[in-house]
Structures are given as structure tokens and as C-alpha cells.
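Got a structure here, written out as C-alpha cells. Questions coming.
With one protein chain removed, the remaining protein chains of the complex are shown where they sit.
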Amino acid sequence: MSTIEASPEVGHDDHGHDHDHDHPAFLAHHFDTPEQQFDSGKLGIWLFLVTEVLFFSGMFCAYAIFRALRPEVFEGCSQFLNTKLGAINTGVLLFSSLTMAWAVRCSQLEQHKGLVGTLAATLSCAMIFLGVKSIEYSHKWGMGLLPAGLFAYDPSNPHPTDHPNYLMYICIPFAIALAGVLLWLVVSAGLGNKMHVAMAMPLTVVCLCFFVGVGLGMVLESGDETAEHIDVHADPNGLASAPVMLEAEKAAAAEAAPAIAASGAMVSVDESVLEILAGDASNTGVTSGLNALEQQNAAAGTSTITGDEAVVGAITTTEIDVMTPTTAGVFFSIYYCMTGIHAIHILAGIGVLVWLLVRAVRLDFNRQYFGPVDYVGLYWHLVDLIWIYLFPLLYLIR
Amino acid sequence: MSAGSLPSDSQVRDPGYPTPSENYLTNSKGILSWVFTLDHKRIGVMYLVGVTLAFAIAGLLALLIRLHLFQPDGFVFKGEEANNWYNQVFTLHGAIMVFLFIIPSVPAALGNFLVPVMLGAKDVAFPRLNLCSFYLWVFGALFFVSALCASGLDTGWTFYTPYSTTTNSSVILATSGAFILGFSSIFTGLNFIVTINTMRPPGMTWFRMPLFLWATYATSIIQVLATPVLGITLLLLIAERTMKIGIFDPEYNGDPVTFQHFFWFYSHPAVYIMILPAFGIISDLISVHSHKRIFGYRFIAYSSIAIALLGFLVWGHHMFTAGMSSLTTIIFSALTFTVSVPSAIKVFNWLATMYKGSISLTTPMCYALSFIFLFTIGGLTGLHLGTLATDMHLHDTYFVVAHFHYVMVGGTLVAFLGGVFHWWPKMFGKMYSEFGGRLSAALVFAGFNLTFLPQFVLGSRGMPRRYATYDPEFAFLHQMSTFGSMLLGFGLLVALIVLVKSLRSGKRAPANPWGGATLEWQCTSPPPFYNFERAPSVGDPYDFSDLEWDAEDERYVKVEPKREIVPEEKPEATPVHADDSN
Partner (left out) sequence: MFAKMNNVFSLLGDQFSGSEWFPQQASTFAKENDDLFFAITWLCVLFFVPIAGCLFYFALKYKKPKGAKAESNTAHNTPLELAWSILPSFFLVAMFVYGAQSYLNRRTVPDGANEVGLRAQMWNWQLDYGNGVINPELHILVDEPTKLAMRSTDVIHSVFIPAFRAKKDVVPGRYNYMWFEADVASEKVSDETLASAVKENGSDEWDYDKWQFTPDGYKFFDLYCTEYCGKNHSIMQSVVVVHETEDDLNAWIKKVSKRPDDGSVSPAEWGKKLYNQRGCKGCHSLDGSKRVGPSFKESYGNMRQLTNGDSVKADAEYIRNSILEPKKQIVAGYQPVMPSYKGQLSEDDIASITAFLETVSDYGRKVGAEDEGGSTTEEPTEKE
């Protein structure tokens, strides 16, 4: 332990019992050696990553289940996602992983400037990611492509203009952060506090990067506008493939219109769901139950169906239901849950990276003590890794 | 040391008593020294107070439930909203008991106090995280309280969709609370795994660890692996309620059975979070109070790990009647039976430990005996439920209610009480009234059986669970159960009084009142804030051969053959070198 020159041997031991006077400042009182402390932290962060993986696994399961139940919905809906933006984000995150790994190496080699630089680069990438993401989100919200309960997409009017400016709302907190950091920079420069300037300068760049991301997203989104139109035209087809397939599946049932009407009337959820559920092998009894029900209703229909009006109404509602919220919404539910929680993890990562940056400027890390950089690096790689899975699952697989 | 029972040709090793400046309870003063403490022992004590409070609230709710069921039409709640009240009461009883009491009781309260001391470490690996997890627990509890104050909660503790997505009660507050408590539980588990892995002093090999640590380790694995899934499930449920994401709600094409799969993937392993630490406590209690080496140490240790892992594979047995495919159902039934084997191993091993021991029927031992009796009934009745054919009849009846209360109250609560009585002298440095303690054990045992044995019969006769009112033919058994619950409540009150009274007027506790050989008995009662001045010498945790009863001071002491001192004169005779002798 005599190799540690940088660390002053402060009497950090607030409990004051007189053992191990050779404890360096960064070594917590209950650890015997820096190695023990590092190993504990490393094991701890790995366990934490395990919990993170399991946390996301719930959503991956949901994705798998619903994709298996309604492949056509997922195929149709994933066309709404802009692959270019997704690819850019993937690249940005991969690059940030590189800078993060570099940062760990810098901290081990005590290259303090390099550490600050690579951390700032990582943070900037995270901000660009969020900027691009905010374009994606606001665009979809504007189109009404929302989770099942809020789904309001109208194929005949894909770009309604009467919605609030979502992008502005997302940008506001980042703008405030930028203003705050700028203020910090100006004040500390004015006071001549070099350390604070050294902290605020990279953070200003980082905050600016969010708007770089927004700009990048806008360019790509608008450059995609023509393709988008084709997309939108293709979309109803893509989406419509769902009802078409369903329609084909239940062609036999559709012949007996009164039967459908009766069951359509009774099944308030909607007929198509049951059809889909009936296709699921694990859902035992559905098929026979459905047949039984239709027979019953066919029988019942003679006495209770009042007029043609009901028949027509029931059929049209069935079609509309397949097109919109209940089925298509599920894809966007899963999309928002997965990417949203991933974005929250990015935000949390930004938080701890800023903390690291501040500590790096304060020259807290050295050859003996670089654990926090290492742990945050592991966390950051995991967040990247999850995106590496999300990108193909949501954007690419058609 | 001229006590008759102590061999005169040996020397005694005993840490004596702590000074107020060493005692972890008194070494720093003021409320802030507790609020911001990083000492695992103080955090453990705060947890103990917290879970006791939660238990008291949930226990009173339980008494309310039993009172209401005294009459077929309901005895307590009357009028239009009676059923609603009943539903809220049983929901909160379940939710508070599960999330606020049973899950944190042994691991967080006793575990926090004991894990580092038993291990011979100075603290857990991450003391700040430890304090953080306590405050998360408090925070989660506040959410539950606010749910209670808002519009109550009436979903049952399982939050089954679609009822939980449509009801008007404050599901979001309660699920947020459970979500936060989940994080508290994850952090505790993570901390213990790291502590046990990296903080063991020299000599503390895996197979020299007390079995309580094995059990805690296995529990922590479950906490870390299962709880995140609960977290995401509850998060999706909240999203389902606020945004209608259509994953669990059939109205938007979701599937309620998927929710059940997600939920039980956590909540079945959670059952083992509740019972595994209890196994650990009982293993130690039985061995210490029989003053005999634990029988089959490795089998017990491995069976804890086996239970932890197998526990992840059996969640489907909560859904035998939900309409899974036949194949899935049968596979889950088969897996369910495999879990019973490691539990059975433990019971046999405990009995073998008692055989030819030297048993002291102290209060902790009475609770341990009561545990084995009750847990065996709880475990055996699980067989009726794991068998598919009989489960078709018994599922969701009072048989299930009785079964899991035998496991969780007869098991975990009784073991928790046993553990508290066992380590109370160590935690607070006071001895309690043995008579009072044994009386409470007897009352709890009698009251518990009277409460829950009739419920097995109620269940097999077809009484469904969660009923606010019931058919008159079930009245007699329900009344028996209600009387039993009063007795049980009284027994628990006696236990509380005995313990609280000891704090005021109890005798000062020696370092080792029971004759335990694990490390926590080698430091003073209560331990100094630094636990051990230097890494303790780690011996066999179940070797009682060198522990002798010192009748004069009413304590067990470690005796060693007198060391040969080469220079004839005594060190005291040469004060110049006194400091070197140490």
C-alpha cells in the first residue's frame, strides 16, 4: 500500500477505533484492502446487471408472446418505425461504448485529461441518442401511434396538425439544463474558478449535443418524407394484411352473417381476438368453445336479432377493431415500454456519468482506485447491449 | 473463576461486557446518529422496529377479518359497503404481511444484524446501499399507507388483471409501493451476496459458515433473480392502468393469464424468500439449544440452494385451474413435487440433530419445536395441492389458506420469533423472562392450530377463499377459527410484552447465554460498533465441546487448557512490559 502517493492518509475513520492506520482515503473502513473493495464493487455491479437483464427480460417475454400471437400486426406496425433513425442511434451507442471502454483504460493509466474527454464523449453520444429518440417519439405521438388505450392513428389523415408540439415539450428540460450549465460556466469563468470551468465546459458541449441529435433526427426524418409517404400508403396495406388474413381465416364463419352478428353482439371484446386466441395452441378449448358459442348464437339469433341494422353494425365494428387500437396498439405499447424504459436507463446513465466527470475533474481516480469508472462502464455496456437487441427486434424484423 | 462446573485446570475466554462507548446502541447519541447510521446493526434494529409495526397493523387487520367471519352474514361490517370493507381489509392484510413484513422480516431485520457478525466482518459490503434499502422500505410502506388513506385497495395482494385494471381503488399507489419495496429487497439481497462472497475473514471457508448464512445466501439469490421480474410486471400493470397498453387487459386484446405467469414467476420464489431464512434460523436454534453438532451440515446447506433454484421452476402450480394446456399443467405438477424433497431433508436432519443431544427447553427452542411441528403440517398439506386431481377441488378454497398460513405463520413467523428470542440478548444485551417467553410460545402454538386446523376442513368441504359472507353450514368451523385467532393474537401480545419488559428491567445478558459456537457469541452483548477488534479466530460453528456452563455468572464460556507460561513469574508482576502481553 506504500505505492499510493497521491492519497493523503487522512484519519477518515469517523468511528475512531485505532486499527489499520494505513487505510487510504478511498478505502472504506470496513474493507481490509483496496482489492477487496474493488472485488466487492465488481461483484455488486455484476449482480445489479443481472437484475437489469431480468427486469428487461419481462418485456422481451411480452414481446415474444405477442409476436407469436399476432405476427401480422408486428410486421405491419414495425414499418412505422424509421430504420434510419434506429440505425443512427445504434451507431451512436456503439461509439459511446468505445469511448466508455477508453475512459476505463484512461482512469487505470491515470490519464486524467483523457478520462474527462472520453467521459464527455460518452455523454455527448448519450445526448445525441436522446435527441434522435425525441424526434422519433414526437413524430409518432403526432401521428397518434400510441399504446392501445390512446391509439389514434387515422390512415386517411396520417399527419394531423391539430396536436400539441410534443417536440417542444421534450426539449424544454434539456434547454433548461443547457441554460443552467451555461450559467454555471459563465459564473465560474467570471470568478476564475478553474475547476468549475473544467467541469462546466464539457457539460455545455454535452447539453448542446442533445440539440445536435434533434437536428440530425429532423434532417433524417424530413429527408425521409417522400419515402414516408410511400410508407404511409403501404402502411394500410401492411396493417390491412391483418384483417385480410383474419377475414380469410374466418371466411367460413363470415358466410353465416347472422351468426357473426349475433356473436359480434355478444362478444363485446371483439370476435377477431377470439379468432386469434383460437389459433393459439396453449389456449385450450377456445376453438371448440367458439364453435359451440356460434352454434348457440345461431340458434339464439333467430329469436333475438331484430333487423339488418344490427348485422351491418356488428360486421363493420369487427373490421375497425382489427385495424386500430386493440391490435395495432399492442405493438406500440410494447415499443414504448421497451424503448421508454431503455431511455430511462440512458438518463440514469447520464446521471452517473456526470458524477464521474465531476470526480474525474477533481482527480479522484488513480491506479489503485478506478472502480467507479469500471462499474459505470459495465452498466453503460449493458444499456448498449439492450439497445443492440431492441433495434433488430423492433425495427428490422419484418 | 471458581465456579463448580468449570474445570479448574483450564482458562476461560470470555469477552465480558461492552463499555457504553463501545456498545453499538450507545456509542453515539441523538436521533440523527440513528437516522444516518451506516452500522448494519443499527439498520437491523430499525428494520426490526419497522417490520414489527407492519406486522402489528396487518395482524390487527387479520383479527378484523376473523371477527367479521364469526357470523355467516358478517359480524363486523354492516350495510351496503360491508363486502367492500371486507375486501379492502383482507387485501391490505395480505399485501402488508407479504411485502412489508414476511419478505423483509428475517433477511432484512435479523439478517442485517447477524450476517456480518456471524461472518466475522466489520460491516456489510455496501453500508450506504444498506441504509438506502431501509429508506426504500420506509418509502414503500408510506405508499401503502397512502393507498390505504386514498381509496383503499381491493384487488387482493396478487393484483390480478383485469380486476386490478378496472377497479376504482388506489392500485397505482399500492403497486408503486410494492415496486419500491422490490428494490429495497434487491439491494438487501445484493449486499448479502457480495458480503458473503468477499468479506469472509481468513479461515471462514464456505463450509464453516453457519447454516443461517447459507440460507441467507440462497435467499439473496432469489431476491436478486426474481424481484426484477416483479418490478417489470408491476410497472407494466401501472402502464396498463394509465395508458391501456393492452398486454394484460383483455379489453385491449391482452391476456390476463400472462399476468399470472409474470406475477408468479416472482411470487412463487418469493415464498422461498420467506421460508428459507426461517430454515436457517431453525438449523442454528436446534443445534445450539441441543448443544450438539448439526446433523448433515452439507445436506442442509445444499438443500437450501436446491430449494432456491427449484423454486424458480414451479410457479405454474398457482394456475392449475386457469386453463393452461394439459402438458404444461402436468409438467408444473411434477416440478412442484421435486421441491418437497429438500424441505423434507431438513426436517429429518433437525430431528437427527436433537437425537442424543443435551436439550435445553429455552424459549427459542420451544419456538423451534413449534416450527418443526407446524411447518411439517404445512409442507405435507402441500402434497394435496401439488397433486393435480385433488387440487381441482381444493384450489382457491380455505384449504389453500390454511396451507400457506401453516407455512408462513407457522413457519416463518414462528421461526422469526424464535430467532428474535434467540438473538435478543445479543441485540440488546438484556435477558427476558424465560417463563413469559415459553408461555408465549405455548399460546402461539395453541392459538395458531386452533385458527388454522379448522380451515383445512372448511376448504375440503368447499368453502371458497376471499368470501365476505358464507353459507351457514360453515359457521361452526369459522367460529372455532375466530376463537383461535384471538388466542394467537394474545400469545403474540405476550411475546411482545415479555421482550419490551426485558428492555426496561431485564438482567444484563452475558456474551454467550445459550452456548452458541458461532462468531456472534464471541463478541460482547450487545456487540461493539466495530464488531471485532481484529479478525476473529474462525472455528467450527457447530463444535460445542469447549463450551462450558458457568453457573455463577449464568453464561457459557469457552475454556481452553491452561497455557504453559515459560517464565515462571506472572506478567502482572512486571508492569513495564504490561502493554506487550496483551
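By letter and in written order, the chains are A and B; residue numbering begins at 1 in each of them.
Please note the rule applied: a contact is a pair of C-beta atoms (placed from the backbone, for glycine too) under 8 Å apart; a residue touches a chain by one contact, two chains touch by 3 or more.
From a predicted model like this one, the values you see are computed outputs, not experimental measurements.
Only one of the listed residues, B:Arg128, B:Lys356 or B:Arg504, touches the absent chain: B:Lys356. Within the full complex, the residue among B:Ala446, B:Met486 or B:Ala535 touching the omitted chain is B:Ala446. The chain not shown here is touched by just one of B:Val35, B:Leu60 or B:Ala334, and that residue is B:Ala334.
Remark: the residues of chain B touching the chain excluded from display are 5, 80, 83-84, 87, 154, 156, 160, 162-163, 166-168, 250-251, 253-257, 290-299, 321-323, 326, 329-330, 333-334, 337-338, 340-341, 344-345, 347-349, 351-352, 354-361, 365, 369, 372-373, 376-377, 380-381, 383-384, 386-393, 395-397, 442, 445-446, 449-450, 453, 457, 460-462, 464-472, 515, 544-545, 548-549, 551, 556.
Quick note on the criterion: only the chains that are shown with their structure count from here on.
Chain A and chain B, compared by their mean Cα positions, are separated by 37 Å. Chain B contributes residues 121-127, 129, 186, 190-191, 193-195, 197-199, 224-229, 231-233, 235-236, 239, 243-247, 250-255, 258, 262, 323-326, 328, 529-530, 533-534 to its touches with chain A in the complex. The residues of chain A lying in touch with chain B in their complex are 15, 17, 19, 28-31, 36, 39-40, 43-44, 47-48, 50-52, 54-59, 61-62, 65-66, 146-150, 269, 273, 276, 281-285, 325-327, 329-330, 333-334, 336-337, 341.
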